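Complex shown without one protein chain; remaining protein chains in place.
This part shows chain A:
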């Protein structure tokens, strides 16, 4: 790893200021992804701004919304009593990601900014437009078992690896960020972007901006929600496909529904058409299968990952069935 300078930030404001002075500086929180990327020389900042001392760890239950500090640890959010009660989907998704050691280190903000685990991004001997713009995409026509089936481009077919983000996308979360020009809010569904011809950009966040919190609006999904993650081994692996399903039921009738998928796109993938289709219908196996067919209608496989087209359909129907039966 290339050596670097490290400084400890005392406030969100000073963190943003000290970062904006340097051309090649980065914030560091849990470090579980950044340190790994630095070891591989995929990123090599001259300076790190350690933000762990900032007061951004709280989880606050306010009227109408819950605000989670960007530095709250993944394990703390997953095991928080009120999060479990009000947003079990988030708790389940967090617990499905990584290992307890990593969840003890990783923060909410850092989780959102983790890079893809596409093997071509990690292998510096291979072309990757995300790692080195204009170098090509090794995964297209290469080994692409983990790759995207939605929203990919000729430049990049990598997927976003987070589980937590799939739940937050489903729950209509809003991200608050602080930058040199002050703070702003970004809808979670717009936070991560599609690759287009600039796959090096994972999100709409400016590199000088700092995520300070994520808020989740109150909802009626607590009783009937489920996060289903399908992976190569029972635990501690990235999703081949995952589904966040949240239902607001009145008897058998679906009052409202949220559906999002992980492991299928460059961003957490909201299934808005399937949501529209399900709204107002009665819970049944047939309806869930129809919704799943509709959701996967636009999906495109790249060879090795063609199995995701069938797996995705089955996973959506299964997640909805489990959520409805809770």
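In this section, contacts are C-beta pairs under 8 Å (C-beta built on N, C-alpha and C of every residue); 3 or more make two chains touch, one makes a residue touch a chain; residues count from 1.
Here is the rule we go by: contacts and distances are computed from a predicted model.
Undergrad: From the names "Oligopeptide transport system permease protein OppC", "(2Fe-2S)-binding protein", "Glutamyl-tRNA(Gln) amidotransferase subunit A" or "Deferrochelatase", which one matches the UniProt record for the unseen chain?
TA: Checked against "Oligopeptide transport system permease protein OppC", "(2Fe-2S)-binding protein", "Glutamyl-tRNA(Gln) amidotransferase subunit A" or "Deferrochelatase": the hidden chain maps to "(2Fe-2S)-binding protein".
Undergrad: Hey, which of A:98, A:271 or A:299 is the one touching the hidden chain?
TA: From the options A:98, A:271 or A:299, the contact with the absent chain belongs to A:98.
Undergrad: Which one touches the absent chain: A:21, A:39 or A:63?
TA: The missing chain is touched by A:39.
Undergrad: So that we can see where the missing chain sits, which residues of chain A does it touch?
TA: Chain A touches the chain not shown through residues 1-6, 8, 28, 31-32, 35-36, 38-40, 48, 50, 52, 98-102, 104-105, 234-236.
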